[in-house]
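FYI, not all chains are in this one, though none of them got moved.
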Amino acid sequence: MANIINFLPKETAIIALILLSLRLMLRIGIVGLGYWGPNLVRNFNNLTDAKVTCVADFDEKRLARIKSNYPAIETYASAEEIISRTDVDAVVLATPIKTHYELAKKALENNKHVLVEKPLATSNAEVTELIEIAERMGKVLMVDHTFLYTGAVRKIRGLMDEGEIGELQYFDSTRVNLGLFNPNWSVIWDLAVHDLSIFDYITAGKKVAGVSATGISHTKMPIEDIAYITLYFNDNTIAHITSSWISPVKIRKTLIGGSKKMVIYDDVEPTEKIKIYDSGFSVSTPEEMHQWLIDYRFGDIYIPKLEQTEALLGVAKDFTKAIMEGTRPVSDHQSGLHVVTILEAAQKSMLGKGKLIEI
Amino acid sequence: MANIINFLPKETAIIALILLSLRLMLRIGIVGLGYWGPNLVRNFNNLTDAKVTCVADFDEKRLARIKSNYPAIETYASAEEIISRTDVDAVVLATPIKTHYELAKKALENNKHVLVEKPLATSNAEVTELIEIAERMGKVLMVDHTFLYTGAVRKIRGLMDEGEIGELQYFDSTRVNLGLFNPNWSVIWDLAVHDLSIFDYITAGKKVAGVSATGISHTKMPIEDIAYITLYFNDNTIAHITSSWISPVKIRKTLIGGSKKMVIYDDVEPTEKIKIYDSGFSVSTPEEMHQWLIDYRFGDIYIPKLEQTEALLGVAKDFTKAIMEGTRPVSDHQSGLHVVTILEAAQKSMLGKGKLIEI
C-alpha cells in the first residue's frame, strides 16, 4: 500500500496517510477479564494496526491489574459502557457463555464488530439471529476457536486439502483432565467445543447428519462432567469425542483415519504433536464369505515441524484483518454456528441417553 | 492329600491312589487350532493334573503341527469325534463364535465339562440355555475371559474390594489397533468383550441398566469396525468402551475413577501397567450458584509390582480346579452371560444409532 502512495500528489498522499493511520488503528474494547481476558488484552495490544482502548469487568481488582500494566487503557465496570461508546470499533467478549448472545447482539446493533469467546452462543437459534444482525449491520461476527490458529491444526487441514489423508474414515478425539468444573454448563460446552471446531475446520465444514451423545453428572447439579458424542454423516465417516473433567491425567489426543494415511495429533506432546502414519487397509471384494480379505499396510511415520506462533495472536490478527480488509476469518460465524448446533443436539441426545438427534 | 493316604490301610491306600490318579489326570480335548488353540494346548499340557489327549481341526496342517510337537495327542478332523468320546472329561472350544452354542451344547449333553473361548455365545438366550444344560448335567461351563487372570486386572479387583478406590464413578476403556478384521462379527465381539469382562469382574458383577452404542462399517459388510459403547447403571456410574480395528497404533488403556482414587491401566506398558493416582475431587454443596465449589486433589502416584504368570495358565488351572474341586471359576458362566447380554444389546443399539437398550 505504501507503494501506491508514492504515486499520489503530495497533498493527497498526506490525507491518505492520515486516513489510513486513523483507519488502521482499530480501537478495541474487551469485556470480561477472568482467565482468558488478560491474554486477549496482551495479544491485541501487540498488533500494529489495533489497540485496546478500554476494558470492562465487574471485579475492581482485575481492572486495576490491567490499569497497572497498561496505563493507557480505560476501565469500566460494565460491558454496556463499552458497547455504547462511539470511539470503539470492535468489542471482544470473554464473558460467561450465557451472556454471549445478549452482549453480542447489543454490540452489533451499536455498530461494533464482535469477537466472541467460544462457544459463540447457547443455541442454533441464538447464533442464527446474531449472524443475521451482523450481516444486516455489515459487521464482522467472529468466534474465538483458538485451536484453528495452531500450527498443528493448520497442518492437518493442509494435509486434508492436499489429499494426503485421502477419504476421511474416522475422527476420534479425547480431551480430559482433572478440574475446572463449570457450574452452568456441561463439560461438552467447555471441552468438546474445541474438538468440534477442529473437526469442522479440517473437514472444511463437513455436514453432520445426526448426533448421539451420552454422559453423566457426578454432582447434584444436572451438569454432565463426563460426556461422549458420536457424529453420523451421510457417508461412512464417524466422529467421536470424549470429554471429562475428572480424569487423573490430562489427555488431548485426536486420531484421524483416512483411506491413505492416518494422523495422531497429541497436543500434550511438547515437540512431536503430529505423527503421520503411512498405514492403512484396503478391502478386496470377496467372492465367498471366507475369502474376504483385508490388506494391511504398516509404513513409515513422519513428524512434521510445526509453526510455533501463539494461536491467540493469530485470532487477533484474523479478526483485525477481517474488519479492515473484508476477508472471511478462519474461525468465522459459520464455524460458530456448526459447533453450537452440534452441542445443542448433543445436550438433547444426552437427555435421551444416546437418542439420535438428526440435524 | 498324600498325608491322609499315609494313615489308610495299605490296600485302601493303593486303590485310593489309583482313583486319585485317574481322577486327577483330567483328559482334555481341544477343538479349533487357529490362533489361540495351540496356546491352549501348551498351557493345559503344562498342568500336573490334566493332559490334552486329543485335538480337532478341519485343517490337516494344523493337526500335523500339534502331532509333531506332542506325539501322544490324537488328532481328529471334526469336533464331533472328540465330543462323542467317552474317555474325554472336558472339551475346550477355540472355534469361531457362531459355532460356540451348538458345540458347547453337544459337549455338555455328552457329559463333558466345557471351556469356551470368549465370547461364550452370540446371545443371552443361547448362553442362558447353555447354563441350564450345564446345571442339569452337573458340568462346569466356563468362558475364557483371559484378562481376568492377569496380575493387572487382579490387582485392580483387589483395590476395589479393599475399598481403596472408593465408590466407582467411571470406567473408560479404549482397545484399538490395526488389523484382524473378522468377517462375521463386529469389532465389539472381538475387542469390547475384553473390556466388558474386565468391568464385570472388577465390579463383582455390577448390574447394567442400559446400553447405548454407536459404530460404523468401512467395508461393504454390515460389520462395524469402529464402535463405542456407553453403559448406564442405577446410580451415577458411567462406563464407556472404544473399540477399533483401524487405528494406526495399538492402544489398550483403561481409566477407572473412584471417589477416593483413580487408576490407569495401560496394558501396552511393559512394566508400569497400573498407576494408582491419589487424585480426586469432592463437591461442597453451594448455598448460592456462584459459590459452588469443587476441591481438587492431586497427590502421589503409586505403581505396584504385578504378578507375571501367563494368564492362560491361570485359565487352565481354574477350569481344572472347578472340575476337580467343585469351585466356581473366576471367569464363570455368569461372567459370560453378562458380557454376551451387553454385547447383544450394544449390537441392537448400534442398529438404532445410539438408541438406549434397557437390560
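Should a chain be cited, it is by its letter among A and B, assigned in written order, with residues numbered from 1 in that chain.
Note that a residue touches a chain if its C-beta (ideal position, glycine included) is under 8 Å from a C-beta of that chain, and two chains touch if they have at least 3 such contacts.
Just so we're clear, the structure is a prediction, and the values are computed from it rather than from any experiment.
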item	value
Whole-assembly copy number, given 2 chains displayed	4
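Everything below uses one rule, namely that only the chains that are shown with their structure count from here on.
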item	value
Copy-to-copy rotation for chain A and chain B - C-alpha atoms, rounded to a multiple of 5°	180
Distance from the mean Cα position of chain B to that of chain A, given in whole angstrom	43
Footprint of chain A on chain B - complex, ascending	169-170, 172, 176, 178-179, 181, 183-184, 210, 212-221, 226, 228, 230, 232, 236-238, 240, 242, 244, 246-249, 255, 257, 262, 264, 277, 279-281, 283, 285-286, 289-290, 292, 294, 296, 298, 349, 352-356
